[in-house]
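What you see is the complex with one protein chain gone and the rest in place.
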Amino acid sequence: MTDPVLTSSLLYLDDVRVSFDGYKALRGLSLVLAPNEMRAIIGPNGAGKTTMMDVITGKTRPDEGTVFFGGSVDLTKRDEAEIAELGIGRKFQKPTVFENHSVDTNVALALKAPRGAFATLFGRAARDAREKVDGILRRIRLWDHRARRAGDLSHGQKQWLEIGMLLAQDPKLLLVDEPVAGMTDSETATTAELLREIARDHAVVVVEHDMAFVRDLGVKVTVLHEGAVLAEGPLDRVSADPRVVEVYLGR
Amino acid sequence: AGETVKVGVLHSLSGTMAISETTLKDVMLMLIDEQNKKGGVLGQKLEAVVVDPASNWPLFAEKARGLISQDKVAACFGCWTSVSRKSVLPVFKELDNILFYPVQYEGEECERNVFYTGAAPNQQAIPAVDYLMSADGGAVKRWVLAGTDYVYPRTTNKILEAYLKLKGVAAEDIMINYTPFGQSDWQTIVSDIKKFGSAGKKTAVVSTINGDANVPFYKELGNQNIKATDIPVVAFSVGEEELAGMDTKPLVGHLTAWNYFESIDTPENKSFIDRWHAFTKNPKRTTNDPMEAHYIGFNAWVKAVEKAGTFKADPVIDALIGVSVPNLSGGFSTVMPNHHITKPVYIGEIGADGQMNTVWQTPGLVVAQEWSPYLEGSKDLIGDWRKPMSCGNYNVKLGKCGGAA
Amino acid sequence: MAGETAPLLDVSSIDLFYGAAQALRRVSLTAELGRVTCVLGRNGVGKSSLLRAVVGQQPIRGGAIRLGGEDVSRLPTHARAKRGIGYVPQGREIFPLLTVKENLHTGFAPVGRALHHVPEEVFELFPVLKSMMGRRGGDLSGGQQQQLAIGRALVTRPKLLVLDEPTEGIQPSVIKDIGRAIDYLRGRGDMAIVLVEQYFEFARDLADSFAVMDRGAVVMAGAKADMVEREVRAHLSV
Amino acid sequence: MPRTAIVAALLALLCAAAAPAHAAPVDDALAHFTADKFPETDRGIDELVASGAPTAPAVLGALGDGRLLFDPGSHRVYYAEASGALDDAATGARADGVAQGALKKVRLNNGIRSKLAAALGGLDLLSPDRAKRLAAADTAFHTPDPKSLAAIDAALGRETDPAAKAALLQARAAVVATSGAGPEADRLGAIATLTARGDGDALNYVNQAAAAPDASPAVKNAASAAASSIRFTLSLWQALQNAWYGLSLGSVLLLAAIGLAITFGVMGVINMAHGEMVMIGAYTTYLLQDLVAAHAPAWSEASLPIAVPAAFLVAGAIGVGIERTVIRFLYGRPLETLLATWGVSLILQQAVRTAFGPDNRPVSAPRFMAGSFHLGGLEITAGRMWIVVFTLAVFAALQVVLRATPFGLRMRAVTQNRRMASAMGISTGRIDALAFGLGSGIAGIAGVALSQIDNVSPNLGQSYIIDSFMVVVFGGVGNLWGTLVAALGLGIADKFLEPFAGAVLAKIAILVFIVLFIQKRPRGLFALKGRAVEA
């Protein structure tokens, strides 16, 4: 594997195909992400954005195609936990938190720390763990809710909590699926700012339908359609593309 | 007077064994009731303490302990399966009390605190085989030993196998088959039996199939059209009570071996049946062999208590040996030094009415062989609880009592 | 028309609790036929709770909910559906293992046999559903599920359509479609629509009247014309 | 006197129908019956046959049915007619005024029964009734005796019916093959006939033909070729037979599990009381049978079919009752349904035990479910066959209800998302109650069928509950087709293992197989894939 694009990339997807009982969700998707790059992904409902994240995180095995991380790690051979340990974190489209744990425990569980069964059984929590958790809680504005059961949060609060968990995980690559769905405009702006800040030293892939938010991010945009890349480039150029207007933005 | 003496009744009233044991609880209540009407024992009234060990073996042990140490019963009547007996045995030994065990079993046991009023293998299985080998029984040459997979059938079949081989039956003329408890699909096995029986030699099935599995077994026999005249089945665990739950028409002619049948025509039996019907207020309730065993055991106990003049276990245990009480088939059963009783053996045919018609019986009473002479390990053992021997497993070859503890 | 005088939905001063925690405090809201009432507010202020109270998924402690004059506060959810409340919940709540077609057919329950067919307008509004009739609802993408959820509610031929953030996770062109759909439904005049939204432009374009919530209470309410965008936005920012 | 000799004697008797009656020997013969000893009875049969008394067939028939009575005092013998009227055994004349109570039955045992069967069977070889002739030929086939050859040949001479003729030829072949005598051609012919029959008995006789001391090399070769040919056919039939046994076991499993596939598979209730619903169905069958027997004896053959709807209603109603009083408070807490239904199952068991007693209740089989028939080399018992048919019918009906009715759709909607279903206007309470009632009712129906093959006792349900869960889960929870395939598959696997491993090991092997299989397919045989499941 000496392909220069591959070795210099953080994430490399080439010709990935996935089908479910005959339905082709991904049809030759290719995508390259450089280290510390932030990328926005847009595309019609059902284009395969979430499926792409499933493939990267090991939830779905592609039928065909290559998926490499850090230039050398073949993600199709790893399971979810291994991939997470490699440094890929994810926020789900439907917020998924540990409903019976308190908000702060949710964050603490995500905190970067040894993940082994014996390590958690016998290990002591790092001294700065508490501060880190508190910092994140304040940042996602759930400090006041820290002792509540996560299952009792409202939809939007869960979204935030999941973002907080992603921060705690401190992965090399963040996959963020529709982070601002159900947020108010000002919250959306805050989130964009947060992501930009993270992107300074992390790679980020953001999926969103909120064009104002995508614009706020100010990064390269990839448009997926029917399981493959339809267009790629700055938002202005992409949104001027008549095909994108046709299938996605509408008139 | 005024004080009552308690008697423990340790039979499952729920769970898988309730089907067999509930009747035994009822018969004990009747016997105690009758005894009280006669004035009790030693001038004291008896009181039955009924508990439900729920077909659960550890619960048997717990209940036994409760009966003896909490309720202070003078004796217990109970258990059906061998495992329940094994489970309570240490308790009876430890707390030195008496258990009357009323069910046929595999033998190979002779304990001081237990009186075995059911049949040992030589009081049921061996005579049944003898009968089938006789001209009268059809001169059977080929044998299927079919049983439920547990200790009683396994041991009984081991004894029978040794016995049959001794009688010159070749190994290939013996088929042994075990099935799990509650087996309900007998298609394959019955068809195998049929095949085994079509080799041109007279074939019979010796069944040690337990309780619940019998109904589907006999239904399958009927369905596959195996008639008693082709391949008779002689069963050791099928009594009147089990037959009451079956449509017996297809079974007519199949055999059972017991020490008592409800159909036995004696005045004692008739009176017993009448009292039973009156007591249960059910003119259709059947009687069966283990009930008779309790009848004998209870009367023997009463007699022994009167002989000893006390309810204390030790004197009563000693007094029981040699006690002879009427059984229901017109004779007397005697408690022998090996704590088993003498019994007549009957072979009966199942009739369309669900009753057994005696077709053969031993000429006299049979003394139990608690240790089978046909097994390697036990052929040199005898049990005799009379003083001075007082040993349940005396080795006549070595001339000493084994395992005393 | 009766709607001219009395609103179809009249929520008056209700309280709602989750265990000991109060989520709604004396909340009032009305909705009239042929009009869209928009409920705005930040995360966790109680918008969904209010809708759940209206459809009957969450019991209220005080106040009353009237539909067409009848007090429905104590009726079970399905009885309210029979009286004409159609609900598009937040998070879509598609029956995952039923096919798209079956999902739509669940809407037959509250209506008479004569109406046991999917109204054609559902497919006109969301043509994607037509091509996916045989697929399991749970397999659809998020946006597709949202469209299915709206279509499913329309099958019950509601008089009151309650939508909880219907644009969440929807691609822009479909948001426009949904907007047009709501506009169309309003235009028919036989339906009152309550819309919970975070997406302010969308709400502003559609709404006839507003209610803005904060911390479990309605802090502003009135016709669109009476609303000052700056004040509303102030309530929506952190 | 050997049995075949009696046949010959009886035949002679019949052929010389008008032989003069000897009064004295008849009385002597009958006197044996009054001794109440089997050897005497045996002798009595011989002498009666030898006496050629005209009442002999009637007396022997009565003996076989247990209708032959004697007076211990007067030593007279009577036989009872079906009507209950008594006839004198010696004369056949009506014997009025004899006190029935004083009479004792002449006892039977299997030896006597066989002897009678042969005696009466011999008579039947020439019976005008075709069925009797067939049966007699079959008896002769199964008890080959050289002495009966003459009788068979005589019967063959008269026989015109092709089936009866074929049966007689087989009987003759059996005699020839086992006798170790006769011309070579005759023996070869017999071997050919037996090969054509091709069953276990034929194999046995062919082997005997080969083993005859004077068998010629030609006979030996023919016999060993025949034996291997029969063995091959037999092994093919055996495989089919095992498949049938498996199918029939599988359909019992399916029947027991199918109600659970609703209450557990579809509704998600861990229904430990499912077995008790089966039991209640079986008791309903028992009660109904008793009711019919008491009030409408003419309908007793129909009591089983009537029990099907009755059991459905009774068990279904109890199911609805349980749902309304207990289960409905537990939706969303399925684990607690385990606890509650376990309690319910204890209560139901004990209730039945208290009401009916702990012992088995007899349920008899209607005629159409009794006996067995052959299909080539397959032996199919009628009862099992009807159960297979019935099970498949229940399965099909259930599929229709679930797939093609609004009720089915609503039920699935409710179980997938109760809150949302309610918001769609579905009256969840009603659907829940009906669905649980449906599952319970089907369990009740299973009880009707199981009453035919198993104990009707308070423990009936307990013996099926584990297998039922195993089947539903193995097939994939909620997938009715999975339940079907799992039940039949496990049944067939069990029946193919049983001949090698024995019933106990076969069962263990099946359990181990399930454990291993689930590793490969963690969501059962027919697992649904995709997002919809994880959502």
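A, B, C and D are the chain letters, set down in written order, and residue numbers restart from 1 in every chain.
To be clear about the criterion, contacts are C-beta pairs under 8 Å (C-beta built on N, C-alpha and C of every residue); 3 or more make two chains touch, one makes a residue touch a chain.
In this text, contacts and distances are computed from a predicted model.
S.K.: One chain of this complex is missing from the view, so tell me which of "Sarcosine oxidase subunit beta", "Fumarate reductase subunit C", "proton-translocating NAD(P)(+) transhydrogenase" or "Urea ABC transporter permease subunit UrtC" is its UniProt name.
M.R.: So, among "Sarcosine oxidase subunit beta", "Fumarate reductase subunit C", "proton-translocating NAD(P)(+) transhydrogenase" or "Urea ABC transporter permease subunit UrtC", the name matching the hidden chain's UniProt entry is "Urea ABC transporter permease subunit UrtC".
S.K.: Taking the entire complex into account, which one of B:S20, B:N97, B:N113 or B:T155 touches the absent chain?
M.R.: B:T155
S.K.: Using the definition of touch stated at the top, determine which of D:K37, D:R333 or D:R367 touches the missing chain.
M.R.: Spelled out, the listed residue whose C-beta touches the missing chain is D:R333.
S.K.: Of the residues A:D104, A:E178 or A:D216, which one touches the chain left out of the display?
M.R.: A:D104
S.K.: Looking at B:P127, B:G253 or B:G392, which residue reaches the missing chain?
M.R.: Of the listed residues, the one touching the omitted chain is B:G392.
S.K.: For the full complex, which residue in D:G111, D:G265 or D:G319 touches the chain that was left out?
M.R.: D:G265
S.K.: For chain B, which residues lie in contact with the unshown chain of the complex?
M.R.: Per the touch rule, chain B residues meeting the hidden chain are 13-14, 50-54, 56-59, 61-63, 65-66, 69-70, 81-83, 86-87, 89-91, 93-94, 108-110, 149-151, 154-155, 158, 180-181, 375-378, 381, 392-393, 395, 398, 402-405.
S.K.: Would you write out the residues of chain A that touch the absent chain, in ascending order?
M.R.: Against the missing chain, chain A presents residues 57, 59, 79-81, 84-85, 89-90, 92, 96-102, 104-105, 107-110, 115-118, 120-123, 125, 130, 133, 147-149, 151, 165, 169.
S.K.: Going by the touch rule given at the top, which residues of chain D touch the chain that is not shown?
M.R.: On the side of chain D, residues 265-268, 270, 272, 326, 329-330, 332-340, 342-347, 349-351, 354, 399, 402-403, 408, 411-412, 415-416, 462, 466, 469-470, 473-474, 476-482, 504, 507-508, 511-512, 514-515, 518-520, 522-524, 528, 533-535 touch the unshown chain.
The rule is simple: only the chains that are shown with their structure count from here on.
S.K.: Need the central chain here, defined by C-alpha centroid distance to the all-chain C-alpha centroid.
M.R.: If we average C-alpha coordinates per chain, D lands closest to the whole-structure average.
S.K.: With centres defined as the mean C-alpha position, give me the chain B-chain C separation in Å.
M.R.: Chain centroid spacing, chain B to chain C, equals 75 Å.
S.K.: Which chain B residues touch at least two other chains?
M.R.: Not one residue in chain B touches at least two other chains.
S.K.: Give me the residue numbers in chain A that touch at least two other chains, ranges are fine.
M.R.: Where chain A meets two or more other chains at a single residue, that happens at 20.
S.K.: Please output the residues of chain A touching chain C within their complex, sorted ascending.
M.R.: Touching chain C: residues 20, 23, 42-47, 50, 93-94, 141, 152-157, 159-160, 178, 181-187, 190, 209-211, 247-251 of chain A.
S.K.: What residues of chain B sit close enough to touch chain D in their complex?
M.R.: For chain B paired with chain D, touching residues are 13-16, 18-19, 22-23, 135-138, 149, 177-180, 182-185, 187-189, 191-192, 195, 198-200, 212, 215-216, 219-220, 222-225, 228-230, 232, 241-242, 244-247, 249-250, 253, 255, 349, 351-352, 357, 359-360.
S.K.: Spell out the residues on chain C that touch chain A in their complex, using ranges where they run on.
M.R.: Touching chain A from chain C are residues 18, 21, 42-44, 48, 90-91, 128, 135, 139-144, 146-147, 165, 168-177, 198-200, 233, 236-238.
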